[in-house]
Structures are given as C-alpha cells and as structure tokens.
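After the structure tokens below, expect a handful of questions from me.
Shown here: the complex without one of its protein chains, the others still in place.
Letters A, B and C mark the chains as written, and numbering starts fresh at 1 in each.
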Amino acid sequence: MTDATITATPPVKAATPVRSAFGDIWHQFRAHRGGVAGLVIFVFILLAVVIGPYIHRVAPNAINIRDKNQWPSLAHPFGTDNLGKDMLAQVLAGGRISLAVGVTAMLLALFLGTLVGVLSGYFRRLDGPLMRITDLFLALPLLPLLLVILMLFRDTLRATFGPETGIFILIVFVIGITSWMHTARIVRGDVLAVKSQEFILAAKSSGMREFRIIIKHILPNVLSSIMVSATLGIASAIITESALSFLGLGFPSDFPTWGRLLFDGANFLQLTPSRVLWPGLAISLTVLSVNYMGDAIRDALDPRALKH
Amino acid sequence: MLLSGNSMEASGGSVTPVLSVKNLSTSFRVNDEWRTVVRNISFDVAPRETVAIVGESGSGKSVTSLSIMRLLPKNSSRIEGEVFLNGRELLSLPEEQMRQVRGNEISMIFQEPMTSLNPIFPIGKQIAEALTVHKDISKADAKAEVVRLLEKVRIPNAKSRYDEYPHQFSGGMRQRVMIAMALASKPKLLIADEPTTALDVTIQGQILDLIKLLQEEEGMSVLFITHDMGVVAEVADRTIVMYRGDAVETGETGDIFHRGKHPYTRALLSAVPRLGSMGDRRLPLRFPIIDIKTGEQQPLADVTDTVAKGKTPILDVKDLTTRFDIHSGLFGRKSGAVHAVEKVSFNLFEGETLSLVGESGCGKSTTGRSVTRLITPTSGDVTLDGYEVMKLDQSTLRQMRRSIQMVFQDPFASLNPRMSVGSAVMEPFIEHSLGTKQQARDKAASLMEKVGLSADMMRRFPHEFSGGQRQRVAIARALMLDPKVIVADEAVSALDVSIKAQVCNLLLDLQQSLNLAFLFISHDMAVVERVSHRVAVMYLGEIVEIGPRAAVFENPQHPYTKKLMSAVPVPDPSRRRIKRNMSTDEIKSPIRPVNYVPPKREYREVSHGHVVQVG
Amino acid sequence: ERGTDGDLKILFWQAVSTLNPYLSGGTKEVYSSSMVIEPLARYDEKGELAPWLVTEIPTVENGGVSKDMMSMTWKLKPDVKWSDGTPFTADDVVFTWKYCVAPDGGCAQKAQYEGVTSVEAVDPHTVKITFSEPKYYPYSAFVGAQSPVIQKKQFENCVGAKAPGCTSANFGPIGTGPFVVKDFKPNDVITYAANPNYRDPAKPAFATVTLKGGGDAASAARAVLETGEFDYGWNMQVEPEVLATMLKAGKGELVTAFGTQVERINLNWYNPDPKLGDKRSTKEAGPHPALKDPAVRRALSMAIDRNIIDEAGYGEAGRPTCNIVPGPEAYASTANDWCLTQDVEGANKLLDEAGWKKGGDGIRAKDGVRLSFLYSTSTNSVRQATQELVKDMWSQIGVDAELRNVSASVFFGGDPASPDTFQKFYADVEMYTNNFDGTDPEKYLAEWLCDKVPSPENGWQGQNIPRYCNPEYDKLVAELSKTADIEKRIELSKKANDMLTEEGAHIPLIYRGQVSSHSVSLDGVKMNAWDSELWNAADWSRKK
Partner (left out) sequence: MFTYTLRRLLFAIPTLLIISFVIFALLDLAPSDPTGDLPLTIPPEVREQIRASLGLDQPFAIRYLKWLQQFFINEPLNIFESLTGWQVGDGDRMRVLSWATRSPVVDLIVQRLPQTLWVVGLAYLFGVLIAIPIGVISAYKQYSIIDQIGTFLAMVGYSVPTFFTGVLLIVIFSSYLQWFPSVYDTNLRVTDFSTFIAQVKQMALPVAVLALYNAAQITRFVRASMLDNLHQDYVRTARAKGVKEKTVLLVHVLRNSLIPVVTVIALGVPTIFSGAIITEQIFRVNGLGQLLITAVQGADIPLVQTLTFIFAVLIVLFNLIADVLYGILDPRIRYD
C-alpha cells in the first residue's frame, strides 16, 4: 500500500535485458579492447597450430640436409634449421605441444596453488601444516626431484598411455607439482587480508557454508593475483618444458616444442635469426594474449574497474 | 532567532558566498549509458552559514557533495555546471590546484566511515595527515593537535587510541574520527555528509556544538547533509530539499519547516517522529505514511500484541562478557583490554522488540555480534531458539544462524564489492536451500521493493548505491531467511524520514505476521520509542537500565538515561543555536588494565520489569 | 724468454674441480693439472712416446724392459727440481704409486697401475717397476697425463682415507711442470704463474695463466673466436656452421686432433622388453627378437649415411668410420669400409630377403616382431641431431625409432637403481662415445669378452654393453694379450675390430676428434689427442 506512493519507481529506465552472470561477464569482457585483441590472437595461434599443419603440409621432422640453415623463402616461410627441417612446420607442431603443456600445467599449478593458498589462508588450523609443506616444496632441489619422478613413473606411464601421452602426463604433472608454491603463498596472503573484511563476517552471519564463502566471496577478491600467476605460469610452463627435455624428461627430441626450438636456435642467432625469432615470438604472443585476456577477465569481475 | 541576522545577510546576497553552485548536473555511466542522478542544482553558501541538504535517500545528496569536491571516479562519471569557491571555479581548476583546495579550503565528512578510513593506518596518523598536508607542522605538534581533536570529538583515552586502527573502533567512533579529520585543517567550508548517524544523541549534541563553535571562531561555513530533521532544525540557517536528483525547494529553515510548498517537503516534515508522542501506549505504533502528491495521511493500522510472554524467551543472554585485548610495546604484550561488553544479561521473546540504546562505543554492536557468535565472547551463556550458542559446532552454528540474522551497522563494508546486490540478497536463501533460484529471485525482488528499492537495481553493485540504499539492501538480505530474531544494528539510521517510516512499518508488519523478534540497536530515540516493546540502556559495556519502553522513557532512573532523554534534538527551528554546554564533562573509557576486576553490580527493580543499576 | 709474454687465458667450459688427477679422473682435471705435475713419459701429438722426466723410453731393445716382460726400469733426468726447489727423486715416483694404490684412497687412476706389484727406487734416479705377470705393453704407470708424479713431501700425510682432507695440497700440488698454482677456486678459475725452477730456463714464455671454467661450449667458442677474450678454448663441441660463423671474426682458429674416440650405436643383443621386468637386457631375457637377426643388424648400419651425420654435427671434428679402434693410424682397419657409403637399396633388399615385410604403417615386421626400436642416448644437442638423422635414415628402410635422451649424469652414472643407465641398456639401441687411454687397444678390446656382460650379478658393472658374446672373439683377445710383437698386435687388433663390426655388436658412426680453438696470436699450440692438450704449454708463446 505504501509502496505505490513514496516509492514510485526510481528515475531509471527499466533497462537492459536480463543476462546471466556469465553473460554479464562476457559482455564486460567484450567491451575490453585488450581482452578481445588477446582473445583474437590466442584463438589465431590456437587455430594456426591446430589447422596450420593441414595447410602447410610439410612434416616437421622431415630432414633435408641440403636445405639446411636457410633464411625464409617461399618453400620455407620461416626458414630451416641446421638439419634442414622446415621451421614453420616445427613452430606449428611445437605450438601444439607447448600450448597444451603450458595451459594444462599452468591450470594444474594454479589449481593446486589456489587450493592450498585458500585453505591455509582461510582455515587457521590448516595454515601451519600446509605452509610448511609449501616450504618443503620450495626447498626441494628441482633437478634431483625431477630425476626421481622420472625414474619412478616414466616406464609405468609409457606402458599405460603410450610414449607420447605418457610423457605429456608426466611433464604436466612435474611442472604442475613444482610450480604451485608461489601461487599458494600469494593467494594465502591475499586471503588473509580479505577474510578480515566485514563482508565475510556478514556472509558467515547469514549461515553460509565455509566453502561457499570461499568460492563466492574470497576467490573473486583474490582473483587479480591468481590471474597474474596464471599468465606468468603459462610462460614459465612453456620454458620449463624445454628445460625438462635437457634432463631427458621432456618429449623425445624429434618432438619440437617452442621452448626447445628457442633453445636450439639460440646458438644460431647470427646464422639464421629467423630460427629464434619465430618460436620466441610465438611464446611472447601467447603470453601477451593470455595476459590481456586475464586483464579483461579481472576487469570484468571488478565492478569498479575502468572499462575499456 | 537569536543570530538569525547572520543568515539573513547571507541569503540576502550582499556578501559574496563562499560556495556557489550553478546548474550542477552529474551523471554516471551504467551499462554503457549515462544516467543523470543530479539535475541542475544551484545554491549558495554564505560565510558562517549552515546550509542543510535534506531529501529522500538516493536523491543525490552525496553525489552533489562529491561533485563539488570533484571526487567522483573520473572514468565513470560526468559533472556539468559550475561550482565557485570564493569566486574561483572549481570544476575547471587544474588537478594540482584542486588538491590545494581539498582538505584545506573545503573538507568533507564522508557518509560511510568504515570504508572511508584506510584500514591499515592508525587513525591518529590519518588525522595527522590532514594537518601535515597543508601546513608546516612538526610531527609532535601534529600529534598533540590530533589528540586534542580526538578529545574534542569525545573519544575516550584519546592518547592511547591514537595508534589504533579503524577496525578496533565502534561505528560511532569511526564517524567521529572522520569528523576530527575534516575539522583538523580548519576549513572555510565543511561538507558534512550524515556526520552524526552513528552517534548517540548526547555525543551528537556535543559534535554539533563543536561545529557551531568552529563556525563562530573560524568563520567556517557548513553544508550539512542529514536525515535528522531535529538536527536540521537545530543547525541549519537555510535548507535545500532534494528529491530524485532535483532540488525541489530552497529556503530559510524556518520557512521550509513551517511553510514548505513541495509535497515531498510536507510529507517529510509531517512524518518526523517526535519524542513523547506515544503517550501511554504500551505497544509499538506504525508511522504515518503521507502521500507525496496529495499530502494526505493514510490511516494507521493498529498493531496487535505480538509478544508471547510466558513462553521461554527466544533469546536468552546471561552474563555475556566480551573483551578485546590491547597489546602494546615492542613485544606486543597484553597491556589491558577493552571491556566492550561486561556481564550483560537480557532476554527477548518472540514477537518482541528490544531496543538497545546507549552512548557510542558502549558495546552495542559487540553485544549484537557476540550473541550470534560472530565474535567469540570471553564468557557468558546465550540460548537462542533452543541452541546453546556458545557450545555449537560449525554445522549447527550454521543452522542456528538461520534463526538469527544481522543487519550490520556499516552496510557498505558488509557487502561484497564484487557481488551484485541481487546475488547478495538471494545468497542466504539459496545457501540454505529454501527454494529454487527463481523463487529466490522473486523473493529478493519483492523484498527490494518492500524496502523501497526497485527490483531492477538487483544487477547493480554496492558502490553504485547511495548510503541509504545500501542499508536497505542489508535489511532485505536479513529478511530473506525469515529468521526468528533480527539484530538490527543501526538499520535505519541512514534513511530519510519517509523511507525510515516505510521500513519501520515493514518491520512491524513482519513482526505481526511472522512473530519476529528484534534486537534493535539505534541512536534515534524517536524511532526507538515507536517500535520497541522494551528498551535497554547500555553504558560502558553494561546494561544500566532495562524495562518496558513506556517506563524507561517516561520514568528514566539512571543518570545516563536521563541525560540521553534530555539530549534528543527537537525538530523546531526556533531552538536553533542554543548551546547545551555539555561537552565539559569527563569522557569515560571502557579500557581497563590487565588485572582489573569489574565491581559487583546491584540492581533495583523500579516497577514491574523495569530494572536499574545502582552503585 | 721466461715470463715475458704476460697472461695466457684459457677457457674450459667444464670447470675444474680439483688439481689432483688421482682424486678425480675427469679430463678437465687431468689437463689442468698437467701444466703443473708431469709424468715420466708422454705421448706426443703423433701418439709416440716421448721421454719427459726421464732420459729415454725403456724398451726391450735398450734393456729398459726385461725380456720376460715382468719388469721395467726408468732412468730419471738428474737435474729436475720441484717448483719449491727440492730435487725430484725416485722416492717421489715410488710414493706416487703408493699413494694411488693405498686402500680407502679411492684413487681414480688405479687402472694405470694395474698389474704393478712393486715400484722401487734402485737409486735416487732409477725406478724399477715389477709386474705380476708378463706385460706385453708396459707403458702405463707414470706415462701420460693420467699418472703424473706427485711430490712425496707434500702428500706424505695424505695417503689413503686422509687423501680427501688435504685440500690445500689437492688444490695446489707442487710439480715439476712449467707453471705453479697461485690460486685455485674450485669449479671456477685457476691462476698459475711461471715455475721459477723449471728445467728449461727460457720457458715458459707466459708469466701467468688464467684458466677459467664454466658455461657452455658455444659461448666458450665465442669468447675465443669472436670476442677474443680468451687465448685458448678447450673442446669446441659446437655445430660446425656455428663455428664457421664465429671464425669469420678472424680472431681465432680451430685445431683438431684425432685420438681413439668413436661415436657408436650399440645394438642390444638381449631382449629389453619392459614386460620382462628385472630380467630385461639380461641373459635370462633371451636374445633380442629383432636384433638377433644378422640381416637386421647389418641393414641398420647400411642405411646410415655417416657423411651427413658428420656434416651436420661434427664438421672438422669428426670423420665417418666403420671401426671401433680408429687409431692410431696403424691400427685403423679398412676391411669394413663398405659401411662408409649409405646403401638404402641394399639394406632394403637384405631385409626383404630375411623376410621382414613392410606393414601398412611402412614398418617392417616378421612373425609379429616389428622393427621399431627404442633409441636412447645422453642429452647433448649433437647427439639429438644425430638421433633424428638416424631415425630419418632408418625410416627409409622401414625401421621405426622412438627417441629418448637421458641426462648424462644419469646415463653414465651407473646407479644400479636407475633404469636409464647405459649399462642397464633398457633400450634396443643406444648411442655414445667411448675410447681408450694411450695408444694400445688391448684392454679396450677386452671389454667385449663374454664375461664382461653387465648383469645384476656384477652390479651391471660389466663393460660389454652390447652383450656381445662370441668364443672366437674371446680367443682372439686372449691371444692379443700374450703377444709382444707390435706388428702382430696390430694385426690381431684389426681382426678383433673387424669381427665386432661385421657381427654387428655395434654400429660405429663417427671417428671423433678433439677440437679446440686458440687465438691467432697464440703460438706453439700442438694439438694432442693422446695426452693432455696442454702438454706443451711450456712452448706456447705470444706471436710477436
């Protein structure tokens, strides 16, 4: 009865159609120029490495020693390496592996890190044990650890999943479990700060379950650090993968990856600069595009952020 | 009418105004379109003059003041018009010069003190900054000055609280910190946005006196935004009435009060509750609702007695004690404790409203949080709806919380900034799986409308609301679960009279239909008088007087209660500029040394259920 | 003139960890200490023995070696002094032997003294070595950079278990060589100064030497060839075209020497199927299902174009070879030169005839056995390139390879718990380089004896990695060990070598030389593959 009078509808146009929360974020995301550019580039790279090999039909392993160390030409748009393998084909093939490894390993590390970080930041009782485990992992010498993992699991995985998938799982696992600690500590710090804010108290007072509080209230507020970890994580996962192959832990040497192409090419910097240019560019572009997408997601989830 | 000559002069225009606002319009970008929330506002503020802006919650008062200060987010807001400060146009001033103006020539008290204070700096430092930014002043001098200011705004133990952080302060104390910060630089113009909402009437009176004093001594002008018509009547020379982004009426306060022309003005004034208007009614009374267009009052439905005495109380609190340790020194040794709540006992029956009143910082919010175990009390027993609150494990605690809901004193801080208010309101409902998402949305929408917001605001985020709107969101959220008890901590303090009336009526309706019990924490004695069955008066962490509303209001026994009753401002402009001379008494502090043993208290029953602390 | 040419800067991309070669058998330690401590006799750049601290090389002819080959006598030069000024005597030589064979000492060069029952000082300048059985090639103890003489005075208290604790002695041995150690930072940098008591007063020309360690081969090459920061760079294991680019700067040049190193692919004669668990690659596992076929072994070798591998990965530093004993020149057989030219057609034909049929995927198979091999090696960019090339070549004859590379420290580490060591050989084929010390291959050829097959019983320590076992071969090697006549020894060695290649115990690929680089201003470098590369550092000088 009273509503009609004092609270006539405010001077707002009953506006915009109702969107789902996800639709909302997507809408925000689309408005973000950098994010869209990042997405376009990322999709382009993705398409290139997935479809590219069907267009540029040169086998990445095809050796043609007569054509070695060539500068870019029509036959070899990216040039060739010192065994005469076509660089374009290698960059495309390498992209498949690098992207797959980079993204999955990053997601695994991010998942572990966020999980540990949130749990130890939020639950005081878990904080001590989890953070000490984090300390332990930070302190473990990486190389021996990798060698042990390799020794223990490689043959089993190879037997169960075949050489390639087995190695893929192994690499993702190895990178994942050795790179979650930074994220964990950063997230924990953020969680400690966020959880002391009053809206968490308010959520508790309405009887929210802890894990819902974590998901709906804590996580969105620590998202920006997680996003940064994610972008940096992709880059380091791609590089780490190449480092692993020097321990014999990576993919067999006839499987090119961006990191390895870059490493192998480094010595040929003066002879055939295109050998390092392309894989380097590919890594940087991927990381940049992921970075911009991360920015856009961050901004889309931050109602106060400057929309671009 | 003592000093009215002053204001006559000002409004007469013979003196150049300190502040002159011309055709100010402000818009926000929401969902890619510009929405104007302040439209073509013009007004002047003369030297030494106090101009009040009153108006509906969400009508653009805060936005107006922020526009003058140019403090709105640059990328999502647009300000048009002109603002002159002593003849200088502010809106086109270069940023650096504008900075010189802020805090120096104009300072501002923000509406929400919790979020407006930097959480990681000691409050002393934050106030001192206001001094050191514009003046060449030594650290020690600044500190001394800050302590003096803190004492002026009646913060007890000012020296030792200099180094404390905002979260260790009560709502009202934070507000006073904001006030001290704004007054520190002795500005030419003070913009005060709801500066006293969280203050009890005694301290409010002292603060108002302080402002008046500064006006006289320093020639400060004041732009005062408030919902409290009593305060307006007391301080304002002239008054501007805002309604939905427009200034609908401007004039001498007296004129506005007695001869308001706009229907909203009239509606506003006739809804103002007056202390003592309840007579000898035992039960709460609905607020009259006036139609803005016709100015007619709708008939009041009577309330029935909802209190189910005889049954066991739904909330029973015994000897509740909550203390906050104070650490000091290099090694953080415990050097004392804030005895925020000390042996508090009371009960609350179904369908009953118990109001908790008392000085700012006396422990009301802490009591409210302790009974819901959001703070772990030091000792005491709380029984709520059959639950032994102090002994519950996590999952039963969660179930228990369905029965008791809280409206936090600081609505902005209690809303997740990254969650739309719709989700925030729906969340508890979904969490306790009381229905489908659609049901949740429908219920939330209807509650939003009931508290005077529109359902399509649900997609907005907390920062896009006005203070009062956020408060209503918080109320809607608390109502989502149909709890048995609601702890309403200053739940209506930021609402203008008309909406306050509407919301209070809503609460009463719910009490009628659902037999809700309220623990109603408020400083607004007029509202307390209208809505409560019983009243408890707190002082320094203890309940000093408790009893049926009529008994306590008509026959206050404890000296503090008496003082409180006498300090309530009266919405009568003719009483303007009368000094109370109360600020000389000593400020008592709840901080005790480590080995402090609280004295044994004795109580005397005045009449049935009316108990007073003695000695 | 001594000490007039200033500082000599040497770069080793693997850093030197100690200057006592008896405590660390690494090449870099042996080389870097060779500037300070010296053996009685050295091999020169042609692989011929040269008297160093002795007056002549003892032979049967000059009576230095007894007729029964049971003892030999060294005559020391009379005027040699240690760098601290004390005389160099037979006692020091005797002590050196005692030092190395002391129990608990963990001497890395013990093999040099194998079969030596006593070393006596006949007089201060005569040393007699007695052997436990006739030694037909007796030049091992105190010969070559691996067994230099150390000073008794300095190491007297460092024998046996005490050896590791003598840090200052290990880091600064007193020697008779052209330089003395001034400062040693383990695994980083060594500073030497000219030895004031060096026997040739005109030498060395350089006053000081700085030997820096660490980094990688390519950047070491760059520092010598391109930026000219260093005078000498050891072991330029870099892709030939990269070196060629660097050489264009004109600051340095490459020097190569060929010793006995051969990069080879070992073929596993036993079955390494993972399903066999711990039995794999052992006698119990039985013969390799595919590689037991001589046709397959031969075809694998025929399909390889060694020239391409050489061109892609070695350049100047390698030559295609079919021998496992590629040098000294006299020992190099030419009997199996068929493998020097790639013969894909022939290989295909061979396999066809042997009944290996190509399947739908282009891989040959017979009786359910596919010609698909796990091909492992240690991690190293040249090896990986070779792997790829070989895989490519094998694919032309319908053979598939799964490549694997294992970190060198694991591959050569020999940890019995690791499945990846080259001894365990849990792969079908594996590739690495091996060589032998000095110029005599007898001990080396004995590695292919039946009883040297690695197995759990001997802790996988046998050296017969391919698990080749042929009584004929065993007989041949036994004969070699009893032959004194050089010509006859050469003949027997060649025969053994040819047998190994023909039978397909392994596929020799590349005769690897050592490549080092030095700046154009450095004079006197004589690249030596038989001894320390720095063997004649006393003669080095700055070009004027």
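FYI, a residue touches a chain if its C-beta (ideal position, glycine included) is under 8 Å from a C-beta of that chain, and two chains touch if they have at least 3 such contacts.
In this text, all values refer to a predicted model and were calculated from it rather than measured experimentally.
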item	value
Chains shown that the absent chain touches, full complex	A, B, C
Absent-chain contact - pick from B:F84, B:Y165 or B:Y603	B:Y165
Contact partner of the left-out chain, one of C:T117, C:S132 or C:T227	C:T227
Options A:I63, A:V116, A:I239 or A:M293, residue touching the unrepresented chain	A:I239
Residue in contact with the excluded chain [from A:L130, A:I213 or A:M227]	A:M227
Positions on chain B where the hidden chain makes contact	66, 69, 71, 73, 95, 99-104, 107-108, 110, 112, 115-121, 126, 129-130, 133-134, 165, 167, 178, 181, 185, 327, 330-333, 412, 463
Touching residues on chain C - with respect to the absent chain	11, 15, 17-18, 20, 23-27, 104-111, 161, 163-165, 167, 170-171, 183, 185-189, 191, 210, 212-216, 219, 222-223, 226-227, 229-230, 249, 407-415, 417-421, 432, 434-437, 458-459, 461-463
Residue ranges of chain A at the interface with the undisplayed chain	34, 128, 131-132, 134-136, 138-141, 143-145, 147-148, 151, 181-182, 185-186, 188-190, 192-193, 196-197, 221, 224-225, 227-228, 231-232, 235-236, 238-239, 242, 259, 262-263, 266-267, 269-270, 276, 280, 283-284, 286-288, 291, 298, 302, 304-306, 308
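One rule holds for everything that comes next: only the chains that are shown with their structure count from here on.
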item	value
Chain A and chain C: spacing of chain centres that average the CA atoms, whole Å	45
Distance between the centres, which are taken as Cα means, of chain C and chain B, whole angstrom	88
Distance from chain B to chain A - Cα centre to Cα centre, in angstrom	47
Per-residue overlap in chain C, given as positions that touch at least 2 other chains	none
Multi-chain contact residues (two or more partners), chain A	none
Chain B - residues contacting chain A, complex	31-33, 35, 58, 73, 75-76, 114, 167, 244-245, 267, 289, 291-293, 298, 369, 372, 374, 394, 398-402, 405-406, 408, 410, 413-420, 423, 427-428, 431-432, 449-450, 452-454, 456-457, 459, 461, 463-464, 474, 477-478, 480-481, 498-499, 502, 505
List of chain C residues in touch with chain A within their complex	218, 238-239, 241-242, 245, 274, 308, 311-312, 378-379, 381, 384-385, 387-389, 391-392, 402-407, 410-411, 417-420
Of all residues in chain A, those that touch chain B in their complex	1-3, 5-7, 9-12, 14-16, 18, 21, 24, 31, 196-199, 201-210, 212, 216-217, 220-221, 301-304, 306-307
